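With one protein chain held back, the other chains of the complex are shown just where they sit.
For reference, chains read A and B in written order, and residue numbers begin at 1 within each chain.
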Amino acid sequence: MSSNSLSLRNLAAAVVVGIGVLWASAVQAADTIKVGILHSLSGTMAISETTLKDAMLMLIEEQNKKGGLLGKKLEPVVVDPASNWPLFAEKARELIEKDKVAAVFGCWTSVSRKSVLPVFEELNSILFYPVQYEGEESQRNVFYTGAAPNQQAIPAVDYLMNEEGVKRWVLAGTDYVYPRTTNKILEAYLISKGVPKEDIMINYTPFGHSDWQTIVSDIKKFGSAGKKTAVVSTINGDANVPFYKELGNQGIKAEDIPVVAFSVGEEELAGIDTKPLVGHLAAWNYFQSVDTPENTDFVKKWQAFTKDPKRVSNDPMEAHMIGFNMWVKAVEKAGTTDPDKVIDSIVGIKVPNLSGGMSEMLPNHHITKPVLIGEVQDDGQFEIVWQTDGLVAGDAWSDHLPGSKDLKADWVDLKCGNYNTVTKKCGGKGA
Amino acid sequence: MIVIRRFQLIALALLPLVALVLTPPSAAHADTLDALVQKLASGGFSARAKVVDELAATGDERVSAVLEALQGGDLFTRKSDKRVFITRSAGDELTLVDPISGQQAGTAPKSALKKIRVNNRLRRAIRAALGSLTLLNPDPAKRLAAAEAVFKSRDANALAALDTAIAKETNAGVKRALEEARAAALLYSDAPETEKIRAIAVLQTRGDRDALALLLGLAGAGKDAGAVAEVATSSAAVIERNLAAWNTVQNIIYGVSLGSVLLLAAIGLAITFGVMGVINMAHGEMVMLGAYTTFTVQEIIRLSAPELFDYSLFFALPLAFMIAGAVGIAIERGIIRWLYGRPLETLLATWGLSLILQQAIRSIYGPTNREVGNPSWMAGSLEVGSLTLTYNRLWIIVFSIAVFAVLLLILKHTRFGLQVRAVTQNREMAGSMGIRTGRVDALTFGLGSGIAGIAGVALSQIDNVSPNLGQAYIIDSFMVVVFGGVGNLWGTLVGAMTLGIANKFLEPFTGAVLGKILVLVMIILFIQKRPRGLFALKGRAVEA
Partner (left out) sequence: MTSVLSRSLNRHALAFLAALAVIAVVVPVLNLAVPETSAFHVPTYAVALIGKYLCFALLAVSIDLIWGYCGILSLGHGAFFALGGYAMGMYLMRQIGDRGVYGDPVLPDFMVFLNWGELPWYWYGFDQFWFACLMVLVVPGLLAFVFGWFAFRSRVTGVYLSIITQALTYALMLAFFRNNMGFGGNNGLTDFKDLLGFDLQSDETRAGLLIASCVALATGFLICRAIVTSRFGKVIVAIRDAESRTRFLGYRVEAYKLFVFTLSACLAGVAGALYVPQVGIINPSEFAPANSIEAVIWVAVGGRGTLVGPAIGAALVNFAKTWLTGSFPEIWLFVLGGLFVVVTLFLPKGIMGLAGTLRGALSRFRLKAGGVAVGEPSTKAAE
């Protein structure tokens, strides 16, 4: 009897002790600065995020070749949150509390970012988020190096309106927060430009949607009303391949109904034969085809690092590169990796981006970026057909949404992520 | 203006003659042409579009080669002297061809050249220009394409050329296309009303979406056009009515197409799960293995024998069957055979296997999508009435029915099929009649897995090829098999088609998401009504 209950109690206790031992073993290794990499390596998002993990490893290796940071080597800590959103929060906590990383580079989906936000706030650490997103957020501990809607969606729509003379719009997206918000902003914007409501069609599909027959034929139908029509696509990663295959096969040519996408980059096109898609558009802040010496150098290094001469680079990779270099500079400026000091010193720092400009970290924790519009080529690359003259500043709160047009983020003077310029109060503080 | 154009177009019509008589063309002409071509190297897109128009206006037949090269992205400028060349790739370097004389001008590395960029607007201009330039091309396919291009550009300036072309045309199909193009161009010219109304009639017979677009544009735009707008509106209404009737047909066909995809995904499971009773969670990964086999085969073909690319699927099919089948047999012999009589445990083991297989593929091929190309006979679409039926989906319908028929033949009319049915119905009895039940089990599981593998070959044509491919289909597959009735292949067929068509009829009303939810709820309710699916097996064998 006693032996039995003991063995069971031992078993249960072993779990607890086991966990304890793990923590004990994770005592700080000697003189390195740890950098956390929080990207899914398995599950549905691995398709996109694994590349970013590799990009981070390359950046860290490069920095170490240059002698590290503050005289110490950088040490990457890679974990796998497995495309599971609660696990993102758990892993973020593990990185900060157990591994004591100085900063974390990670997340792709909005929900993963939302999941880790409270953790970074509570434990006061730093997250660099590299993906274009819906905006409507500015948090003290997070730096948004991807595009806000005004750095991607609106310039793209302007391009279609002015250059292609588009009068009728299909806003097609996957049903989640990024497309919802972007389409809300775009709808408000189009209406303000005098587009009548009946000339805007909005359509949402589930994640991983693979049967596009009906929707593509609906688009065709919508496009045959005698006005120039374009599709603005916020369709999420996985669903794009079958979507474009259907477009190509149903013979929708870019000359007739161009599709401009915000979530389709070189990586996504790598899975499709792009010959029938030539001329469809994408709006990003970076393309692999950008013709600058910095970019040629970067792509060369990346292909050498991955030992794959055909490996493509993409926009979120550039965002991570900018974010990483900004962090390095901020740490050097502050002389420490202490998050509070780095958060203060990083604002205003400028680093070169890959399209030949200098991106700057703004007080709202977004950065300045150029907006590029590219057309798909038959080799899976984008030909840049238009770009903004200068850099566009990322806007955390959209001016086109009624709920957020009065809000403003400023972490330098106002020390607030959602300052209401009408009530003159910092909204988040519940005042 | 029109007079001048006419003159040029007469020149264009006479060009073949002129070219015969006067080769080489006059030097002065070549000079201006060359100057124009060289202008393509500089300026923005709109400037380039103007040059394209000017080039088209010269009516010179050599222009079409230049424009085709520009459209295809083969027109480059040499960085050193800004000369424009048509290029062909020759290994790492590009062969340079003079755009006017067509003579080779040596080779150059890519870095010494700069591609002349094209955007959509420019592409449209090129299409229109090429259209009027190639209306008299000896190749009827090119003439047809030219007619379509003019139809889309609605270029009133092309009217004269169209008239010439129609007069000369002998091919009935091309002639009709030319007449439709003429009608389209006419409607956007300043022709008299009666002619326009005749043109509307031509478009009404064409009766597709493009015609509708044209007519609606006319109906909406020209309020002052009076009678023409009126006729256009009523014609558009006729077309719309016709199209609405086609809509039902379209829904059915789309439904059958979705159903055939479901059938393909589920049919292997109908064997491993339906016939053998193994809750095979690794089924989706067998599909994935088939898709990756296709990718590997295509990759090898691309590297070693690109001319065989159109046949890649024929190599991939048997290979996928063998690879997935072999993996299936290995799984059965290694794991599942120890679990007979404990069907729910097979769920656990195969779930573990599916994790392992996914990660193995991720480690070998990387986590990103892989490109599987459509062979040329599967690309593009077939226009039936106002329906666009894409070839890849048509082939998948054919293919899934073929697989189904073959499988049915195997199970009903072969010795092996007899043994399979015997073993699943009464294992002990079959064993005592001298059937090697273990071997039959392994082969049956191999067959189911192999079929999942060839389903993967087909699915690679329409979906992502990524490590997550299998996960996307596993739930739907189980739904189909259970809805149709476990252990009955006909049930799987009817189940797949029903779900596919139901989904496609719901989708236009409810949207894709709600449609899918409703189908799931329908399945749940249906199972309440018929707890053993559509085609329930009768007898004691199913009481396991």
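As a working rule, a residue touches a chain if its C-beta (ideal position, glycine included) is under 8 Å from a C-beta of that chain, and two chains touch if they have at least 3 such contacts.
As the structure is a prediction and not an experimental result, all values here were calculated from the model.
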| item | value |
| --- | --- |
| In the full complex, displayed partners of the excluded chain | A, B |
| Among B:110, B:342 or B:412, the residue in touch with the chain that has been omitted | B:342 |
| Residue among A:180, A:221 or A:301 touching the omitted chain | A:180 |
| Given A:130, A:206 or A:242, the one touching the chain that is not displayed | A:206 |
| Positions on chain B contacted by the hidden chain, ascending | 273, 277, 279, 281, 335, 338-339, 342-349, 351-356, 358-360, 363, 471, 475, 478-479, 482, 486, 513-514, 516-517, 520-521, 523-525, 527-529, 531-533, 544 |
| Hidden partner interface residues of chain A, rising order | 1, 3-9, 11-13, 15-16, 18-20, 22-24, 41-42, 78-82, 84-87, 89-91, 93-94, 97-98, 109-111, 114-115, 117-119, 121-122, 136-137, 175-177, 180-181, 184, 204, 206-207, 401-404, 407, 417-418, 420, 425, 427-430 |
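Here is the rule we go by: only the chains that are shown with their structure count from here on.
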| item | value |
| --- | --- |
| Intercentroid distance (Cα basis), chain B paired with chain A, Å | 31 |
| Residue ranges of chain A in contact with chain B within the complex | 41-44, 46-48, 50-51, 163-164, 175, 203-206, 208-211, 213-215, 217-218, 220-221, 223-227, 238, 241-242, 245-246, 248-251, 254-256, 258, 267-268, 270-273, 276, 279, 281, 375, 377-378, 383, 385 |
| Chain A partner contacts - residues on chain B that touch it in the complex | 45, 73, 115, 117-121, 123-124, 127, 152, 209-210, 212-221, 250-251, 254, 257-258, 261, 358-359, 362, 366-371, 373-374, 379-381, 388, 390-393, 461-468, 471-472, 503-504, 507-508, 511-513, 516 |
